[in-house]
Structure formats: C-alpha cells, structure tokens
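Presented below is the structure to which this report refers.
The complex appears here minus one protein chain, its other protein chains still in place.
Moving on, here comes subunit A:
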Amino acid sequence: MASGKEIRTQIGSIKNTQKITSAMEMVAASKMRKAQDRMAATRPYADKIYNVIQHLAFAHPEYKHPYLQDREETKRVGYIIVSSDRGLCGGLNNNLFKTVLKDIKAKSDAGLEVDVCAIGQKASTFLKRLPVNLVSQKVQLGDAPQVHDLIGTVKVMLDAYNEGQIDSLYFVYNEFVNTMTQENKIVRLLPAKPEKPSEELSHHWDYIYEPDAKDVLDDLLVRYIESLVYQGVVENIACEQASRMIAMKNASDNAGDLIDDLQLVYNKARQAAITQEISEIVAGAAAV
C-alpha cells in the first residue's frame, strides 16, 4: 500500500489539474456565448444573400452562371474542411473527420480524385497525411475570424472550379444545434442549387445589371460562397467551445471522483498506520 505522503502528493497534483480544467471550462463557456452572438450576427447577411441568389436563379434567361449549372461529368471533387485549431475539445474533430473520411473514401473508390482545403490546424494535420491533395489551408484563425481571413483559401477552390480542375465543391463543418449537440454537416457549395422561389417571382422578369450581368453575378456568387464558408467557420467555433466546455466539465468531475477515491485510500492507510503503532506500543509495553 502506498504511503500516506505519496497519496497526499497525488491528491495535490490532481487538485491542481482540476483547477486547470475547471478554469478552462469557464473560459470555454464565456467564449461559447460570444461565438453564439457572432453566429447570430452573421445570419442576416447569409439570409439576404441567399434571397438574392434565389431571386437570381429564376430571374434571367440569357446568362447562366457556371456556379449554378451542373457539370455533365464529375472527375474531381473538392472539399473545404473546417476544424478547430486546438485540441482538448472531446470528440468534435474526430467525429467530423470520421464522417468526411467515409465520404472521401466513397468518392475515391468511385474513381474520383479529391482535392481538399483545410481550415484549422487539426484539419491540416489530419489531411496532409491522407492520400488526397491538400491544395490550400488557413490555420490559427483565432476566436473571432473575419471574412477577409478566409478569402484566399476559398478563392483557391473557386479558381480550381472555374478552371475545371474540380467539378463540384463540398463544405464540411460542425453545425451548432445546442450546447450538448453538434452535428457533422457535409453540404454541396458548387454547383449551387437554390430552392424554388415563392409564387410572386415565378413570372418572367429580369434585373437591370450594372455594369453587366456577368460581372455582377461573378461577384455576387463569390460572396455567397464566402458567406457560407464564413458562417460555417463561425458556427464551428461555437461548437468547439461548447464541446470543450463539456469535455472540461467531465474532466473536472472525473478529477473530483479520483480525489474522493484517493482520500478514502489515504484515510485507510493513515488508520492502518495508527492501529499498527498502537499495537506495537501495546506489544512493547507487554514485553516490558
């Protein structure tokens, strides 16, 4: 049986760990609230631009943008995969990677080549060792990323699509359902398929475009994709913090349990030592 001093040191070190994990839990909780606010703040833009795209898809007959049209055959697909930069957030990243791995494997078994783009350190580390092409990445985004942090990475994939190197583009991230639940999402960004608009828009009409349809549409669709990616990234941050909060809460609870157990062992050891001492004294006294 371990001696009393050893157990006391062990309890002390677990207590220290518990302090750290419970501090991390509180930090994650406050960061999660901020991330949720940011998530809500990005929603109006995403909704508005989606409406415009929806209007567009049914508005005008003469110019069809390549982003809105299906390609005849698909030889190569692209993925944009979002992860957290740091670990200690439970199974969040692993779950996402598992889902995306299955998807990529199915694609590559079907003879398609796969280009990937990583957002976040964990995704980069994971993807660079897979037999796929890592074509662009963005890491260390921090807790409050801006849209222009993502422009470059997204542009690489959009350019690849424009040049015909990839024929469709998927976006993988975690959707924030609530603090306890995060859902892995794989959505197709390109070609984009807006849903049917409401009745009032179905008659024949068109916009006035300034300077011209192609220019305006190019700009608009690029912004649309960027806003989707941005929203996904912000949502993923909220997920990361929520997941970390839960993981750290579990860790603190586990540390508490361990301390209780060790305390019991310590008390027993102490009692045993006292008993032994008494019996030695008694035996000693009897001998005299």
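The working rule: contacts are C-beta pairs under 8 Å (C-beta built on N, C-alpha and C of every residue); 3 or more make two chains touch, one makes a residue touch a chain; residues count from 1.
Heads up, the rule we're going with is that contacts and distances are computed from a predicted model.
Participant: What name does the UniProt record list for the absent chain among "Solute-binding protein", "NADH-quinone oxidoreductase subunit F", "Peptide/nickel transport system permease protein" or "ATP synthase epsilon chain"?
Facilitator: "ATP synthase epsilon chain"
Participant: Taking the full complex into account, find the residue in A:Asn51, A:Gln69 or A:Thr181 that is in contact with the omitted chain.
Facilitator: Within the whole complex, the residue contacting the unshown chain is A:Asn51.
Participant: Residues on subunit A that touch the omitted chain in the whole complex?
Facilitator: Here the touching residues of subunit A are 38, 41-42, 44-45, 48-49, 51-52, 55-56, 59, 90-91, 94-95, 97-98, 101, 104-105, 108, 117-118, 124-126, 128-131, 134-139, 146-148, 151-153, 155-156, 159, 205-211, 215-216, 219-220, 223, 226-227, 230, 250, 253-254, 257.
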